[in-house]
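All protein chains of the complex are present and in place, except for one that has been dropped.
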Amino acid sequence: MDYEDLGFAKVDHHRHLRKGFPEVIYCEGKTPRQIAQIAKSIAHNGHDVLATKADKKAYLAVKKLLRKAVFHKTARIVSVSRKKKALRSKQIIGIITAGTADLPVAEEAAVTVEFLGNKVERLYDVGVAGIHRLLKNIHLIERSRVLIVVAGMEGALPSVIGGLIDKPIIAVPTSVGYGSSFKGLAALLTMMNSCAPGIAVVNIDNGFGAAVVAHYIVQCA
Amino acid sequence: MDYEDLGFAKVDHHRHLRKGFPEVIYCEGKTPRQIAQIAKSIAHNGHDVLATKADKKAYLAVKKLLRKAVFHKTARIVSVSRKKKALRSKQIIGIITAGTADLPVAEEAAVTVEFLGNKVERLYDVGVAGIHRLLKNIHLIERSRVLIVVAGMEGALPSVIGGLIDKPIIAVPTSVGYGSSFKGLAALLTMMNSCAPGIAVVNIDNGFGAAVVAHYIVQCA
Amino acid sequence: MDYEDLGFAKVDHHRHLRKGFPEVIYCEGKTPRQIAQIAKSIAHNGHDVLATKADKKAYLAVKKLLRKAVFHKTARIVSVSRKKKALRSKQIIGIITAGTADLPVAEEAAVTVEFLGNKVERLYDVGVAGIHRLLKNIHLIERSRVLIVVAGMEGALPSVIGGLIDKPIIAVPTSVGYGSSFKGLAALLTMMNSCAPGIAVVNIDNGFGAAVVAHYIVQCA
Amino acid sequence: MDYEDLGFAKVDHHRHLRKGFPEVIYCEGKTPRQIAQIAKSIAHNGHDVLATKADKKAYLAVKKLLRKAVFHKTARIVSVSRKKKALRSKQIIGIITAGTADLPVAEEAAVTVEFLGNKVERLYDVGVAGIHRLLKNIHLIERSRVLIVVAGMEGALPSVIGGLIDKPIIAVPTSVGYGSSFKGLAALLTMMNSCAPGIAVVNIDNGFGAAVVAHYIVQCA
Amino acid sequence: MDYEDLGFAKVDHHRHLRKGFPEVIYCEGKTPRQIAQIAKSIAHNGHDVLATKADKKAYLAVKKLLRKAVFHKTARIVSVSRKKKALRSKQIIGIITAGTADLPVAEEAAVTVEFLGNKVERLYDVGVAGIHRLLKNIHLIERSRVLIVVAGMEGALPSVIGGLIDKPIIAVPTSVGYGSSFKGLAALLTMMNSCAPGIAVVNIDNGFGAAVVAHYIVQCA
Amino acid sequence: MDYEDLGFAKVDHHRHLRKGFPEVIYCEGKTPRQIAQIAKSIAHNGHDVLATKADKKAYLAVKKLLRKAVFHKTARIVSVSRKKKALRSKQIIGIITAGTADLPVAEEAAVTVEFLGNKVERLYDVGVAGIHRLLKNIHLIERSRVLIVVAGMEGALPSVIGGLIDKPIIAVPTSVGYGSSFKGLAALLTMMNSCAPGIAVVNIDNGFGAAVVAHYIVQCA
Amino acid sequence: MDYEDLGFAKVDHHRHLRKGFPEVIYCEGKTPRQIAQIAKSIAHNGHDVLATKADKKAYLAVKKLLRKAVFHKTARIVSVSRKKKALRSKQIIGIITAGTADLPVAEEAAVTVEFLGNKVERLYDVGVAGIHRLLKNIHLIERSRVLIVVAGMEGALPSVIGGLIDKPIIAVPTSVGYGSSFKGLAALLTMMNSCAPGIAVVNIDNGFGAAVVAHYIVQCA
Partner (left out) sequence: MDYEDLGFAKVDHHRHLRKGFPEVIYCEGKTPRQIAQIAKSIAHNGHDVLATKADKKAYLAVKKLLRKAVFHKTARIVSVSRKKKALRSKQIIGIITAGTADLPVAEEAAVTVEFLGNKVERLYDVGVAGIHRLLKNIHLIERSRVLIVVAGMEGALPSVIGGLIDKPIIAVPTSVGYGSSFKGLAALLTMMNSCAPGIAVVNIDNGFGAAVVAHYIVQCA
């Protein structure tokens, strides 16, 4: 059977074949017990486990069933890997943030990218309020194959980087901000309407989604 | 009497004292005949006339009553001045656009600024998609007392300029763009949420409003 | 000088170096005369010309100055190429639409992709209302390096394709629909919230933007 | 009298005649004491009791007055039945979810459907990210008279099912998701704009409402 | 082959088997020539043709290829039937409007319902501003198997009817209204949040969609 | 019979008894022929006719059937009165506008108020940009029994008047403005959130609705 | 002096003259200490005190300074009256709710109305899901001078009442509901777009505001 039926979930064991990596558990709205059982089903089927938007309770429930479970606190990720990941490509995925408060989303992307066997380079807190911090590090950006650019508030960083380089940019708006940022909507609209071509956007705070797009760009060449 | 009652309008002849310049006619929603009569009332009271968001019909109706009427086509402004404006200050108001399509709004600001007796410097089409065009002209920006920065689409230009200089910036979102720009809403939100301090925002396409704020900054020192 | 100053525009001749292709003209909000002059500036600098969201008037104005101008009517693009494009890569960019009404946006992407020297494969009208049309053509999808998936109304097609394959998907919501589609907003939100990973989104009706992201994925490997 | 006046509520004892089942208590915004008293009024009038969006406090308050009260925890429903429900029809109402996090809403529908005397079939976690899970179970879907399809995030599942079968579909968007899902708005819009005909939509998280529509379709034939 | 590929469209000839009726043409965004060719493909495959949101140009283009084409002007529908429809069921679909301006949407539903072989009963202009008009006709409502209730402005009619009867109601918000009706959004939200159970909602102005849901309720019992 | 059934409309001849005045025709979305026939039905039943949001075509169609029809052009109203209205009350309804562009909405209110037999006092163009125009006329305001205050753009006038007097205020937002006025939404929200008590709000541009509320306040004392 | 300056507040002792009753304290966003000091200032100036949106902490702080303070718990109001209110008018203000969960808002209106010296009649839980409860009590409604109609969810009750009677209706949307009720926005839009004339609307949950409008209608005749 290409999926296991747990009643509350049908764990998709076929996904590895179709998508190149196993089902990933999105934790919000699931009970710790449900998360742990799905994780066990994936692991017992021979795959590594990744669970996003996880809190400590979810981690402890998984840990009870799978001793190798690790909690990436800033990234809010629980992962279970049978062995150390080998790099599947030498191409670099660059991850850039506009500010310090964007770190949880950036780390969600970074941990996912590494889980999928890629090389990552982090460049944090280089937002447009002090653009020299970006320009000083332009060489780091240029050696990446693809960029994940994470920004909240007005979300202008992808546009600025998009004006400077010839790489695909995956822009991630974050819910950092207040008032008329409307929990990330302002940043999302900014990124959608960028006048610099070469930018595509994922959901607010969706570091995981950006990581998968970048992974496909790097791995499947 | 400090206003003239035309029935459909009470022309505010006292405004010059309170605000430093006479009532300005906002043309949308008024008939050409109404516009012309308000213009006549202002002119006959000894003031110069400025009418914004004007079309050709409004211009012709004013022209019939006031021979010195001039139509600033790109700016959509009709103005009537008794004599050539003397500069009231040596301080420069810089007007910057991200793109070519922002010109009508920028010119509305520029014509207003000049009408009010100020010195203006235009720097058009220096958006973030080609940021070197901005950096090459940074000296122009630095000699301004205050900046009006006009941008549509993602509206990131004020943030970038705001990261570089220590002047007040009046940001004007424009309705340039399509899809999720939502007729200027995206640019407005971007400017509202700028991480670079020193930026205040006026309504979408409101070149006139930006001009008046800049005027008060320059004149009333 | 790395840009030419036309007053109303600063044509960015340096962009080719930074971004791999010359400045592209976004026509909305520009006069035919402005469009034609920018086109001339680009062409005289030795580059090919691409102008998007163009109408017939813009085309005729360009044609007057540049005899090789071609009008791609469905795509609303004017292009001027010195010689026939050589393919710069053997990798295929697949362009898929949910319906017939999505063709103008898909063709904007297709013409851009070809202008940039890429190989394109079109698969039109395979929306989820008759999903067998998609499944019958899955082999076409699988041989693409990257997919541009164009859909209006509820915009569910990228999610369905994203569940089936391991390629990066650039999703383009279109303004096709009525009522609570809110001119493409419904489709945009659908694509943003896809439960299938590997999808990034560009602006409503932005076929050009999707094409550039796909181009960077294919060319810069 | 066809209603009982409790001051804070006028319990509608006539509803059973008009609508085929007694008044159902919507618990949010009511105090536990109010809920219990309304429940008592319904029960003492000879009807079974159903209370939705109930928490444990509401349950305990009802339990004190009506010993047969049962708390359906996942469904957040309190019910009081005098005797075991007899099936009123052999026609099946199918209830399908896209994911595990949609269970509370699906169970609200399922418990209601059974309370009203119908036969239910559950098919959970068959979302479009792994569409084979749906296709493998298409026979279950086909033997239903009507389908309740529950989905959060992008809410594409009703469209896909709607493309495959000739049954009425009641689509229920859920608040599962984050960022630009806007607490179910994205899913609601998706379902509203489905290109597959045969779909009607109820409020976000309104499992109860979907159940009643399905009940009328099955019972009143 | 279960679809015909016209290049710009893949006409779904298999749909009749899956959905019980052939592909229906949604005209907006398609050229008259495209509409006519799709219509021809459907007709030549032995099916009747229905095209919604059609204007006169679309009708004339279809008429040229298919002489039996009929234009239902108020409903904005073009239909082509080989012979007079036989009723497939004796059950009545009731179609009710709140006002006169809702007629085009109601007629779109009525023509579709009849095209699909059902019996329809119309009850127009019985909105809540004069509720006695509704109450006087309650017997007509009660003999229907299912109701399509069409209303713009505040869209309260489905709630009122939903309080009175035990039938499934398909509510159709219309774009009738102005100001804060936001082109049907107000009516849509009203219908979504009805306190009377038994109501499901389709898109603004989507008479066709309501008709198909009602058809499935009546025919597939 | 208490209504006349025209097929497309059920003219409510009973309304005069319930509401104190006959059915009023809302013209948008109705054909001139439909409007004229409803008007005839009302007139032949012995009532005066009022039709709002009317254009010239509607007027001419009514005029053909009812020779006494009058077109109030600014107000966009067609009225048919058998004889000159007698005042039904000595109490004054004050109608105030912020600007000249608000006149059409104010006149819709004024013509309706007079049609219903009330005394009206107009005070136009006294917005907050020149508040002395309001203060100079405060005596006019104070002798009114109730005020209708009409304003577009930021809609602040009702708040200011509400701080000064002890009368009920019916606030009418208008669609006058541009950009982030969002066609009257900004003014509507302003009026809804007034910190000055005593203000209630009707729909954007709904001069008629405000007039009826004011009429009930004056007449039914 | 016509106001007392407490630094954080300028208590408006002149308001009683202008508005007919003293300043009312809106508690949200103020500290209990601030609330108590403003209350003391009002009381020491010889006026009665009304504080809305108050919680227990605010009450206790006021109670400490003013021993006659009373807490109306459901209404969330703190009041301090020197002596029992005499009725200032025999006219009745009717307060009607659609459901039980609307009581807090209705009671805020009722307590305010009584505080201002008016006679109130309550009619609760007569929503459109069981409209006979309303029709049975129509005589209560008819003897009121003005009606305050409070409803959440779809907010249709004012429209239905507005179709039946010739009184001014102040409609109050409440935040009762979930999902696409958007915390009262759905009800607000419904009430704004009512097809029954004679309805004006106040802010969501603003029982106080409705009470003041009704008070002016009754008292100032």
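Labels for the chains are A, B, C, D, E, F and G, by order of writing; each one numbers its residues from 1.
Please note the rule applied: a residue touches a chain if its C-beta (ideal position, glycine included) is under 8 Å from a C-beta of that chain, and two chains touch if they have at least 3 such contacts.
Note that the coordinates shown come from a computational prediction; the quantities given were computed from them, not determined experimentally.
Undergrad: Pick from F:Leu6, F:Leu60 or F:Ala129: which residue touches the chain that isn't shown?
TA: Looking across F:Leu6, F:Leu60 or F:Ala129, the contact with the absent chain belongs to F:Ala129.
Undergrad: For the chain that got dropped from the picture, name the residues of subunit B it touches.
TA: Residues of subunit B in touch with the missing chain: 18-20, 24, 26, 145-146, 163-170, 188, 192-193, 195, 197-203, 208-210, 212-213, 216-217, 220-221.
Undergrad: Which residue numbers on subunit F touch the omitted chain?
TA: 98-99, 127-131, 153-156, 159-160, 162-164, 177, 179-182, 185-187, 189-197
Undergrad: Just the residue numbers, please: which parts of subunit G touch the chain that's not shown?
TA: 2-3, 7-10, 12, 14-15, 23, 26, 28-30, 34, 38, 53, 173, 175, 183-185, 188, 203-206
The rule is simple: only the chains that are shown with their structure count from here on.
Undergrad: Between subunit B and subunit E, what is the gap in Å from one C-alpha centre to the other?
TA: Taking the average C-alpha coordinate of subunit B and of subunit E, the gap between them is 50 Å.
Undergrad: From the mean C-alpha coordinate of subunit C to that of subunit G, what's the distance rounded to whole Å?
TA: Averaging C-alpha atoms per chain gives centres 56 Å apart.
Undergrad: Tell me, which residues of subunit A touch at least two other chains?
TA: Residues 26, 163-164, 185, 188, 192-193, 195, 197, 203 of subunit A each touch two or more of the other chains.
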